Structures are given as C-alpha cells and as structure tokens.
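Each chain you see keeps its place in the complex, though not every chain is here.
Residue numbering begins at 1 within each chain, and the chains themselves are lettered A and B in the order written.
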Amino acid sequence: MTQTKEPGADLPLQQQEKVVIRFAGDSGDGMQITGNQFTSTAAFVGNDLATLPDFPAEIRAPAGTRPGVSGFQIHFSSSDIHTPGDAPDVLVAMNPAALVVNIGDLKAGGIVVVNTGNFGKNDLKKARLEVSPLEDGTLQGFRVIEVDINKRVADALTESELSPKEIQRCKNFYTLGLMYWVYSRPLEPTLDWLAAKFAKRPALVDANQTALRAGFNAGDIHEMFQGRYEVPACTELPAGIYRNILGNQALALGMIAGAEQAGLKLFLGAYPITPASDLLHQLALYKNFGAITFQAEDEIAAICAALGASFSGKLGMTTTSGPGVALKTEALGLAVSVELPLVVVNVQRAGPSTGMPTKVEQTDLLQSIWGRNGEAPIPVIAASCAADAFDVGVEACRIAVEYMTPIMVLSDNYIANGSEPWKLPEMDKLPKFTAKFRTHVEGETFLPFARDENGVRPWAKPGTPGLEHRVGGLEKEDGTGNVCYDAENHEKMTHLRQEKVMNIQRSIPELEVEGPESGDLLVLGWGGTKGSITSGTARAREDGASVANTHLRHLWPLPPGLDELFGRYKAILVPELNMGQLWRVLRSEFPQHNFISYSKVQGKPFMSFEIENRIKTILEQ
Amino acid sequence: MAAEAVLKKKDLKSDQEVRWCPGCGDYAILNCVQGVMADLGVKRENMMFVSGIGCSSRFPYYMNTYGFHSIHGRAPAFATGIKVSNPELSVWLVTGDGDGLSIGGNHMIHVLRRNLDINILLFNNEIYGLTKGQYSPTSRLGLKTKATPFGSLDYPFNPISLALGAGATFVARTVDTNLKHMAGILEAAAAHKGTSFIEIFQNCVIFNDKVFDSVSDKKVRDERMVDLVPGEKIVYGNDHEKGLRLDGYHLEQCSADEAGVWDPSTPTAGPSMLFADIDRDATLPTPIGIFRQVERPRFEEGVHAQIDHVTETKGPGKLEDLIYTADTWKVD
C-alpha cells in the first residue's frame, strides 16, 4: 500500500507562517497522543513550536461528557514563536462535548473538523445538549468539515483482525492522517513511532498505520478543504541541535544535570501531586546516575528525607505543588537554620486550597519568599518556559550548593505540560560548581558554622573522621554551631543568614531588555508568562508603542541594577497570573517607581493579545 | 568492620553540658547507650544520632558523633534520607512518646514497614516533658495534666502493639532502671538487620514521677515483669518459679516448668500481640525483652541493589546521552 501520487496534489498549496491547531475529544480518544505525534512531526520538519495540553480534572469523567473533554493545542511556525497560540486556526472535535467546550476559542472564520460519527442522540445527551450544535447555528462563521470518522475507520480496517472496539481506537490516527494531509506533513515519523511502540502487537501497528494513511488519502474530504497548507521550517531559530521538550521533562533534566555538575548524587524525596508528579516519575528513571528517588508517606517526610540526605552529602531535592509547599514550610525553616543545600520545586497550580489542580496560576510567590515563621530567608527562582526549566534546574543546584541554602524553584502547570523546541546545551559550557566537602579539621577544631567570604558555612558529611558535629533547629552560636540563647548572637546569626542569601545577588546577571532602552513602559514578568509577554509586547512595539519587556528569573534576591533600569521607564507593567504578588514585592523594594499590576486569575495563561491590548490601553491613557 | 583505635565510652561524650532535670531517667539511658556504642565495633565517624524535639530528643547533642536534632516528630524521615544516602552509617533514632507517637506517629509506622536498618529508641515517659507536662498518646486514661485538668479521655496507644501492627521486624521493651537488660536489648537491636524499635520505660521525675513503679520498681519487678528471651522459657518471679503459656487464644500463668518457650519470629505477629497487649494494670506480669524479631529485606538495600542493577544493565548514566536523545534535529 505504498503511496504513489500525493492525494489532492491538484489542490492549491498555500504557504502559511504559523498555524494553531487544537485537537479535542473524549479522554479515551487519544487526543494527547495525536497532539504529541503532530508535535514530533512538526519538530522533524523544523518548525518552531509550542504546545499545551488541556487535561480534564483529575478523574476520568464518564465518556462523552463535558468534564471528560481532553484537549491538545499546538502552535507551529516558520518563525520564532513564544506561546502555544491564542485562538486556534483549526479545531478538531471528536464529539459534541469537545465541540461545545472548545468552539468559543476558535478564531473567527477558523476551520472546525467534526467527527459526525459521534453526534447521535445519546452523544448529545451526554454532552447535555438538546439540539445538535451542527444544526443550531453554533458553527456559524466557521468553515465546517464534517467527517464520519467512526465509519471511515471501520471501513478502512475491514480486513484487520482487531475487534470492532479496538478498531475504533484507531480513530485518532485517522484524524492525524487527515491533518497531516492538510498541512503537507510527512507520515514517516509517525509510522516509525507506531512500529516501535506496538512492536509486540503487529496487528496494532498495522491497523493504526492503515488508519493514518487512510486519513491522509481520504480524497473526498480533501475537496471540502479549499486547499492545502505548508508551514516551512523555521529559519529564525539560532543554530544548534534541538529537541522538543515538556517543561517537567526539562526541569527534571536540569535537576539531574545540576547534581552532576556539582559532582553530587541526587536524592529526591517526593510525594505525588498534580502537576509535579511527573518530576518524580522521570527522575525515578535515572537510577544509573545513582539518583535515589523516594516516594515518601507525605510531603513532610519527603522534604525531611531530602534534608537528611543533604546532611549525608547528597544533593537533596523535593518536588511538589502549592498544598505540598504548605506542608513543607516547617522543614524549610529548619533547612534555613542548619544551612544545607536543598532544592524545593513548586509546580504551581490554581488555589487556594485544593483549588483547580489541573489549572495554571502564579499565586505562590509571596508564600515562597515570605511564607515561613521567623526570619527565614531563602532564594527563589522561576522558570519562564519549558526549555528554560532546564537552565533553572541547573541554576537552582548551583545556588543551593554554592551558598549552602534551601532554594525554591517555581514552575507552573502551563510550563510543566507545555512543550517547545529546546536548543540543547553544549555539554562543556554547562556551569560548573563542584561541591566542596570539608575532609579534615583546619585549625584547632572544626567550626561547622564558620563562614567564607560569601558568608557560607562548610559542608562536612558523616563518615568523615574528626568532623563529627551536630546540627539542629535551635539557634546556634556563630562559628561553633552550639546551641545558644544569647541575644546578640541571635541578632548576628539572623543577619548572617540574611546576608548570605542577599550575597547571591552578586552571582546574578543584570536583566536585559527587549525593545527600547528607555521609554514609556517596561513590561516586567516572571515565570511562565514570558512567551505571551514577549509576543504581546513585540506586537505593541510593531504598532509603534514605546514599550520594552524583560523577565525575571531570580525573584529573591532580585538581580542587581533594577533601580536604574526601572528609572528609565515612566511606568512598569507587571502582568501576573495572581492578584499582584510580584507587584507587591516590587513596590516594597522600590517604592520610588511606578508599578502597574495586571492581574489575571482564571486558571489560564495570558494570551498575547491580552498583553498587547493592556499595553495599548495604558499608553493611551 | 572493627574500629581501628578501640573506642572508649568517654570518647562518645560530647563537650556539651547535659541538661536534663536531676534524676531524669534520660541520664541512665545516655550512659548505657554510650557504653554499648563504644563496644559495637563501629567507627565514631560512622555513628549518626537523629532525633525530633523533646527532652529525650536533646540526646544527639550529648553524643560525640554526627547528629541531627531535627523537628518535632520527623526524625524517622530524616533517618530514612540519611540511611538510604549512606548505608554505611550506624543510625540511631532517639524520640519520645510525644515526638514519636503523637506528631510523628505516621513517620514511625512507615519507617517500621520499610524496615531500614536503623535503631529506634522511644523514651516513653507517658508525658510531654519538654513542654512541661501535658498528656501524651501513651498517658493512662484519667491522667490529670495541665491540658486535662479533669482527667485524660484519650485511650492510650500501646507502642509495642502499634509497632507490631505496622509490620516492624524487631520490637523490644526495656526499662531505664535496669541497665543490664537495656544493654542486652541495645546490642540485639544493633545486631538486627532492619528497623529495631525499642520502647524504653523512662521516668520523668518532674511531670510523671514513678509512673512505671508498679511494675519496674526494684522491689517488685521480678514479680511484675517477665523478660521475653528468644528461645528461652517464659519465666519470671523472685525465684524464676512462674511462667506463662498459651491456653487456646489466651495467655495464662503457670509454673516455670510448664512455661512456653518464646519464639519472636513466628510467621504472623499474632503471638507477639498476645504478649504486647498485656497491660501494666493486668494481673499477668508486664513483658519486657524481645517481642518480635524477623528477617525481611531492608529498604536501603533494595534501593542500592536496584541502582546497581539498572546501572549494570543500562550502563552508568551519561548526562550527554540524556540530553542528546534520538529525537533531536539540527538548525543551521
């Protein structure tokens, strides 16, 4: 069944710079696989891309219902892009629920591909619909392509030995084939993937490959499209080796890389929680790096085990989300007091409390910086996108080890599950910061709380003769570390701990801005909003606005030079997926500057156009 | 594993002033532990004491070894991280009835089921000492404390039963007033490969004085306590004249001759539970000694075996390979 003539070769082929497709169907429809395959192929073709899955709430809802809808959006482009896209150009809807849940986001005039095979009475009922949205005007203003995918797959696979139920499970590859045709994508990467994936069940390989080809070759449908499109490879990406990566994957790699760069073995103590669990899952694979992963009985045990591991000379880490951080608070204070390296990752989700575990938010910043009893300063850094998460993982290890400190790494649900091309680092250019263990007494006695020029104490691990010492959470005497209730000593230690953390600033580069060096407005973001801010600000700039943008990786301590930087703009706009948390920090640090908070708390990322519009509104005032 | 230079008890005393109330049972335990540790054949730098918060939990400060005085109730988690990270260490966990069974109860039962090779000393004084005398989860019903001016209503845990229920592989009990017995138990615990759980009846002179006296006072203890010694007959009494044996599902007193032979390693913990559940107020004597002792894989052993196995099959990890996978593409 090799393909001879490209189907629909007679149809016009149009070049497009960028396209956003959203696949949507029931949780059981395999939309995540479809999206991932489309993504791999886009990467293979050389597009720049960004993706975002939209999972349903944690439990699988009954099939066909609205809460059961699973979505996957991909933005692929021949130019440099920063986000998974605002409004999709194309929506693929596998059932009525998927259609009604997603149609509101589709671009005016966009294409919607509908699997009519799933629009029976019962299907409508499951989606709580009385009339079919195909008939009630819902789809007015869109280009609708109706295909009975159920039937077509069944037809294509009449010869398959699979059961009818199994055959229906190939629907997503039929759909994928169809979209490959529309966007002139090669089939090989997916054919190969199927062959490897189901190597043990040739019948499955065959059926899915057949479905894929059938979708690609479905001549009659092609006529419904007014043409085919081509999104050529992206030439704007800097030269290098690339790989598509999810934020959680990149962060896990950064964590293992950071440990390696420090010359340490990683110990991860973790308790599963959405959306951080994948960090545990992935690090659990790295046994041959000597990495130990420990699924503890709860978040408290997880961080305590990690801190114990750090005392023993491992690089202790713990990964969680907001409610888990809450539980780790007490132990974090101890980590501050005993001054041991510890990497704490918070993949933020929407709160308060259990909130909306599968939705994104940046509402844990103030908790990270100030949410502990006593004066317990710790550094805080945040990843700005999937690829950046790798660097942030490494940077967290650097700071933890070089400054003997716990550090909070903020990611979020959007970064964690979104993907984009990652320019792979050159191995010899990764930062080096080898951990230095004290191995013998220097001078009279070992002083576990003596400090170097950065205010950092030595690290001596059990098993080292002569350096036996005890640590704990009671206040310690400067130098010896003995328990000490002396008033002046306590004040001194409080300042020493604070200064040590502030000294980290010396190792942080100043911010660089995109856009004018001075002007009306600076847009300052942090964390996962970088893509939208970058695109939105660039568009405003293209329209003539005097606006620059920059992004914080280091939230505490802040990078040097901010006062001077802020002074160059009339106002600083701070978009955040919270009620203005960074804005508060900035106001208290730099009351002399004019910060404007732009808050969004919908469990959703910013859209680029929202940033663009806000900039314009502000500048018009 | 013998230490190069022979350790003396005094080598294990730290330079910190010991600060328990005069007369506190903790002193005796410290003394006994220092003696036993010196003779274990473990190097001092490989000794690690971990604790939570409480009077008892100040223990690590007084041991001239590595030590971690952590936070309230969490010592088992710290010990887990430490032992898994470095299985060479001889890890001792010191905790109290409040620290280990109230706030820390969950970590306690989890470390017991995981069976790391560590030794847990639970100083049970049936009271919160450090916070000045509130009732604890082992306090007797009706105990009047500051927090229970009209008497406690909380039915207490039996630490031995709880440990058995959690699947502990070594469970024992000893008394702060019987240092010879304590030393024997500590040695057995050190020898046990797996988590050893030792409940120590410890007198708090200030807030719960003499609470164990009805069974542990030197004058009555031979009659009111029975020592469970693996492989030996279960006998007690001033002249070792009495014994215990099983009658159907119950224990009963008998003569020394008729006494059963103690086996702490039955397949189920049922028999151990029969003895554990004997209350201090019961007519039968309160058991001390070894309630349970069975072999089971240790957690840290499994962790390292898995690491070794994966490393052997996959080869040692190379960071570059992890980053530069098959799915890459090049942009020029």
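Throughout what follows, a contact is a pair of C-beta atoms (placed from the backbone, for glycine too) under 8 Å apart; a residue touches a chain by one contact, two chains touch by 3 or more.
Being a predicted model, the structure only gives us computed values, none of them experimental.
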{"item": "Complete complex composition as a label formula, though a single copy of each is shown", "value": "A x2, B x2"}
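Please note the rule applied: only the chains that are shown with their structure count from here on.
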{"item": "Chain centre separation (chain A, chain B; CA means) in Å", "value": "44"}
{"item": "Chain B contact footprint on chain A (complex, rising order)", "value": "40, 43-44, 46, 234-235, 237-244, 253, 256-257, 260, 265, 267, 269, 286-290, 292, 294, 296-298, 300-302, 304-314, 316, 330-331, 334, 338, 423-425, 427, 461-474, 482-483"}
{"item": "Contact set on chain B toward chain A in their complex", "value": "14, 16, 43-46, 48-50, 53, 60-61, 63-71, 74, 76-82, 84-86, 88-89, 106-107, 110, 303, 306-307, 309-311, 314-317, 319-320, 322-325, 327-332"}
